[in-house]
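Only one protein chain is missing; all other protein chains are in place.
Per-chain numbering from 1; labels A and B assigned in written order.
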Amino acid sequence: MAVVLILVLVAFASVLFHLLSPWWWTPIASNWHYIDNTIIITFWITGFVFTAVVLFVAYCVFRFRHKPGNRAHYEPENRKLEFWLATVTTIGVVAMLAPGLFVWNQFVTVPSDATEVEVVGQQWLWSYRLPGANGKLGTSETRDVSTENPLGLNKNDAAGLDDIIISGGELHVPVGKPVKMLLRSIDVLHDFYVPEFRAKMDMVPGMVTYFWFTPTRTGTFEVLCAELCGVGHPQMRGTVVVDTEADYQNWLQQQQTFTQMMAGEVQTTN
Amino acid sequence: MVNIPSSIDDTVPAAEVEDVELYHPHSWWTTYVFSQDAKVIAIQYSLTAISIGLVALVLSWLMRLQLGFPGYFTFIDADRYYQFITMHGMIMVIYLLTALFLGGFGNYLIPLMLGARDMVFPYANMLSYWLYLLAVLVLAAGFFVPGGPTGAGWTLYPPQAILSGTPGGQSGGIILMLVSLILFIIGFTMGGLNYVVTVLQGRARGMTLMRMPLTIWGIFTATVMALLAFPALFVASVMMLFDLVLGTSFFMPAIVEMGTQLQHGGGSPILFQHLFWFFGHPEVYIVALPAFGIVSDLISTHARKNIFGYRMMVWAIVIIGALSFIVWAHHMYVSGMNPNFGFFFATTTLIIAVPTAIKVYNWVLTLWRGDIHLTIPMLFALGFIVTFVNGGLTGLFLGNVVVDVPLSDTMFVVAHFHMVMGVAPIMVIFGAIYHWYPKITGRMLDEIMGRIHFWVTFLGAYLIFFPMHYLGLLGAPRRYYELGESAVNPPSAHDLNVFITLMALTVGAAQMLFLFNLVWSLRHGKEAGGNPWRATTLEWQTPTTPPPHGNWGKELPVVYRWAYDYSVPGAPQDFIPQNQPNPDRLSMENAS
């Protein structure tokens, strides 16, 4: 009997824990509430199946546990029952997969009006680059990285000269406008992860990866690295600030361009 | 008993495997150390796996101490923490679970359940164990070299795995790890050939494939998968060794490490991930399928009922095995690979849920209208169902590409895979040990210690990993030495971490009781007799227990029925062994 009680307890306590848990996702700050909704659907379906299976097992143990003189029923298979169970399972799976793929399609389709922001990861620091007045990011190459040129921009590419470089500082983005995050690393794998944005993607040295999102509320958010990048992994934090348009422009004015940065370097070395 | 007419003696030769083919031991060394007997090799594999598994268990305590009480235990610094998690993961997945299921249970059960005298290539089988032991020693040597073992995480992703920012990355640690993996794979291939070919060629008369117990189906399919999947890890390990030692650029792109330009260029870290997960995903099922098979037999035997839907169970094992080769990239949704792959891999991954669900239904339907004996193996089987269903269902979150995006690389993933391929298979391993220990030693394990062990392990493990999902949902990333001040680490999360750590220590302590039971019962356990569970399968029908070298004495068994004739209507007992024929009509008429 203890077995039955404990099994029932496991089922109910799990559901109760889910409902009462103080540990729940952080308040969302991007357009990806679609993802949250898909998770909710998945919780409903899987939660139902889990409770049903555990309670069924508990009932079986209660009803069919061994008593002297008992004998099990003999039934090698029941095709009809198996067929129905398989069908219902398939429907459940489709109910989770279909919205998932639908949202994934949105996730990988970047809107054409998204502004590009580059994030560069290195052990164990975040840097950022925004397109300058010409609205375009210049090319870059890991081979060109040096102390004067920490992001490895191509000095011969005119498009990159007015790029705004934020080396190790805060990133600001304006609220309500789609942003395409271009992700690059100059040493090992990193992963740009802001829990409130829900989206994340690995940064791979030698290639540029991306994701997009639209910030939906202003605030200051913590950037975490979500791909093990060596012993400093937990210290690799950064800050993203979602600003109103006016605040954003204010901030933007104070940032230095690539040209200014190089000039500054020249002055100090002289 | 049935009278077998003497004419059978003419048609069934006394020994199907000629004596010359069996290697008979001549000394203590060849009996217990360099033995070619699959049963001895099985025990060697199991003891080695459990020993190194204990190391991994202690490592998990240490890392939990750090997570529960950050900064309190000063000897656990960040370097050590990453070394602990890496070694814990690699040992548990490969050197414990894979080795124990295939090398341990595979070696013990395949010949016995199939009615063979031994594996078909006993010498290669012996070599397999010794290479495995060597691999374990090389792995453990990592703890004693300068710089310590590698701390790259068990996935060993380059570039960080072989750079100096990772503990053991530019020293002996990573080299020992890769060499150990290569040795393990070579050794496993030798054993794996045995398991597969013995199932193909070593079966007793009458043992058709559809009469095989599901245990054998699970181990057989898992071995075929392992033989095809492990080469991918082999290739990845060799290429990474080249990158590290010889300076090639298979996986290493142009890198500026701490301000220094490295000589590498053009390599692809994603290529490594493809190779790794091409092995890594089948690996999940290499552990799961033997567990599926064994638990089917445990449930059937202890519920005194045939496994429900045997054919469906066999097909599901084969289909899961095949599908698991085309889902590998679901570990790479946020790796930066072409995002369009996400559609394909999410679909294949969720398709696997269907045969897996059917297996779950058939286990619980076997309980329905059964005659459930709540023995310790049955308790562990129930524990398996609960934890496996839980872990399997959270897999539907992570397999569904877009849901994986916020959850990947968080504690949700850690909780998921521990539940589904840590706790659930371990439940089966414990159930199986309680089930077969009487055959191996002739004595039963102590019942009271067993019950304490089960309840603490089952409830404790559930309490560790179920709440952990919610830390991941909150956003806590995995592989963090310390989270510190963060929106994803509120004080309540810290309390939960303390709770989880205390549970982990408790569950670990319960395993000491289990080990004590294993040793204590060797002497003091109840005498078991040949077939204490009144089971149908062949290993319980050996003439002597424990079975001697050659297993069957003079005559090999002949199989007349499937493995699940429990509670057959009209039969005098609630089980009919596989080697018992229907009474011959002629002899029955003669008798009357």
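FYI, a residue touches a chain if its C-beta (ideal position, glycine included) is under 8 Å from a C-beta of that chain, and two chains touch if they have at least 3 such contacts.
Methods note: contacts and distances are computed from a predicted model.
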Subject >> Absent chain [UniProt protein name; select from "ABC transporter permease", "Sodium:solute symporter", "NADH-quinone oxidoreductase subunit K" or "Cytochrome-c oxidase"] >> reply: "Cytochrome-c oxidase"
**OP:** Would you indicate which residue among B:Gly259, B:Gly484, B:Gly553 or B:Pro583 is in contact with the undisplayed chain?
**Re:** B:Pro583
Original post:
Hey, which of B:Ser27, B:Thr74, B:Thr208 or B:Asn338 is the one touching the hidden chain?
Top reply: B:Thr208
**OP:** Could you tell which one of B:His373, B:His494 or B:Arg561 touches the chain left off the display?
**Re:** B:Arg561
Original post:
Hey, which of B:Leu54, B:Leu133 or B:Val238 is the one touching the hidden chain?
Top reply: B:Val238
Original post:
So which bits of chain B touch the chain we can't see?
Top reply: 2-5, 7-8, 11-12, 16, 120-121, 189, 192-193, 196-197, 200-203, 205-211, 224, 227-228, 231-232, 234-235, 238-239, 242, 246-250, 263, 265-268, 271, 274-275, 278, 306, 310-311, 314-315, 318, 322, 325-326, 558-562, 564-565, 581-587
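FYI, only the chains that are shown with their structure count from here on.
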Subject >> Rounded Å distance between chain A and chain B, as computed from the means of their C-alpha atoms >> reply: 31
Subject >> Residues of chain B touching chain A in the complex >> reply: 78-79, 82, 151-153, 157, 159-160, 163, 165-167, 169, 253-259, 261, 265-270, 303-306, 308-312, 334-336, 339-340, 342-343, 346-347, 350-351, 353-354, 357-358, 360-362, 364-365, 367-374, 379, 382, 385-386, 389-390, 393-394, 396-397, 400-403, 405-410, 455, 459, 462, 466-467, 470-471, 473-475, 477, 479-484, 486-488, 490, 492-493, 496, 564, 566-569, 574
Subject >> chain B-facing residues of chain A, complex >> reply: 3, 6-7, 10, 14, 17, 21-26, 32, 34-35, 38-39, 42, 45-46, 49-50, 53-54, 56-57, 60-61, 64-66, 70-78, 81-82, 85-86, 89-90, 93, 96-97, 100-101, 103-105, 107-108, 122-123, 141-143, 145, 147, 152, 183, 186-189, 191, 193, 195-196, 198-207, 209, 221-222, 224-234, 237
